[in-house]
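Note that this complex is displayed minus one protein chain, with the remaining chains in position.
Right after this comes subunit A.
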């Protein structure tokens, strides 16, 4: 199975994950500082800054895109509960 590497800058942990994993599935297990509310892409609590490797995430869905806009999220930010890791390397931190 293709692998990807996601680094959580705030806790200094780099995790090797299967491609297709959502950020939420990893960040909770390693105890990163990304926090969650609804877990359904609505509340924007899990807003995450993508420091590098944003192209290695699946593009935001219509719902995620709308929530990011409604919440005035800066460029390079994603919802960790929605963002799916496609492969390669990625560096993130809590927004």
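The working rule: contacts are C-beta pairs under 8 Å (C-beta built on N, C-alpha and C of every residue); 3 or more make two chains touch, one makes a residue touch a chain; residues count from 1.
Note that in this section contacts and distances are computed from a predicted model.
**Student:** Tell me the UniProt name of the left-out chain, picking from "Flavorubredoxin", "Phosphoribosylformylglycinamidine synthase subunit PurQ", "Electron transfer flavoprotein subunit beta" or "Taurine ABC transporter permease".
**Tutor:** Options "Flavorubredoxin", "Phosphoribosylformylglycinamidine synthase subunit PurQ", "Electron transfer flavoprotein subunit beta" or "Taurine ABC transporter permease" narrow down to "Flavorubredoxin" for the missing chain.
**Student:** In the full complex, which bits of subunit A touch the chain not displayed? Write them out.
**Tutor:** Contacting residues on subunit A, toward the hidden partner: 7, 10-18, 21, 25-26, 28-33, 35-36, 42-45, 67, 69-72, 94.
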